[in-house]
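For this depiction, one protein chain was excluded, whereas all remaining protein chains were kept in their positions.
Right, chain A next:
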Amino acid sequence: MALLEVKDLKVRVEEREILHGLTLTVNEGEIHAIMGPNGSGKSTLSHVIAGKPGYEVTDGQILFRGEDLLEMDPEERAAKGVFLAFQYPVEIPGVATMTFLRTALNAQRKARGEDEYSTPDFLRKVREVSKSLNIPQDMLKRGVNVGFSGGEKKRNEVLQMALFEPALCILDEMDSGLDIDALRIAADGVNALRTPKRAIVVITHYQRLLNYIIPDFVHVMSRGRVVKSGDKQLALELEESGYAQFEDAA
């Protein structure tokens, strides 16, 4: 059974159709890149998979391990193993990062009927992961993402991914606002999370990120549909020729 199956998905936002019948299948262990120009519906797809309110699905299905994802609240999807790394992670003043991480992790475990993490186990795990991601400990005491640089916010997303151990990671424009060094640290963090069980969907406008996170499959989106799929070679072609050719195809 596929991990994620998006079938002929049609989505509207405020009366305007953004996705016009999108189909995508992701299996365990695979890395997929979804590329496309601005406005092609890439972020909409990631939001709908994660369950963000404000989108109306008018047709089609999203199945996660065969279960209907669209019937679940965002928190249920998270507990099932769906993780969206936000393009713009929000700042939450007054909620310490550590408190947030522990509350979220234990909420997911509770939803799955697992025991809560003990404090020492939790601390050990956070320390271990944050060290590998070059996240200083004092950052974890601050409010979630408050005063974090763009790179720090993205690393904080990767930290959560490592901690929550989701089955499906969707990285929405992880490279936006990052310089090369910051990008490399974040990408190394993601690569460290590759396992034969875990699938990763990388949403990006530019090919650059795919030099660091090597995809198995590349899909080109245009005007709310996947218009072409291929291997990593397709990303390089796109870098050469741009998206213009697909605008017409859609």
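By our rule, a residue touches a chain if its C-beta (ideal position, glycine included) is under 8 Å from a C-beta of that chain, and two chains touch if they have at least 3 such contacts; residues count from 1.
Everything below uses one rule, namely that contacts and distances are computed from a predicted model.
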Query raised in the report: Just by its UniProt name, which of "Bifunctional protein PyrR", "Ligase-associated DNA damage response exonuclease", "Fe-S cluster assembly protein SufD" or "SigE family RNA polymerase sigma factor" is the chain not shown in this complex?
Result: "Fe-S cluster assembly protein SufD"
Query - Residue in contact with the excluded chain [from A:Leu4, A:Ile34, A:Ile62 or A:Ala79] - result: A:Ala79
Query raised in the report: Which residue from A:Ala104, A:Ala167, A:Leu193 or A:Leu236 sits in contact with the chain not drawn here?
Result: A:Ala104
Query - Of A:Ala50, A:Leu69 or A:Ile200, the one touching the omitted chain in the full complex - result: A:Ala50
Query raised in the report: With respect to the chain omitted from the figure, which of A:Thr44, A:Ser130, A:Gln160 or A:Gln207 is a touching residue?
Result: A:Gln160
Report task. Can you list, in ascending order, the chain A residues touching the missing chain? Result -> 50-53, 73-75, 77-79, 83-84, 86, 89-90, 92-95, 99-100, 103-105, 107-108, 111, 143, 160, 164
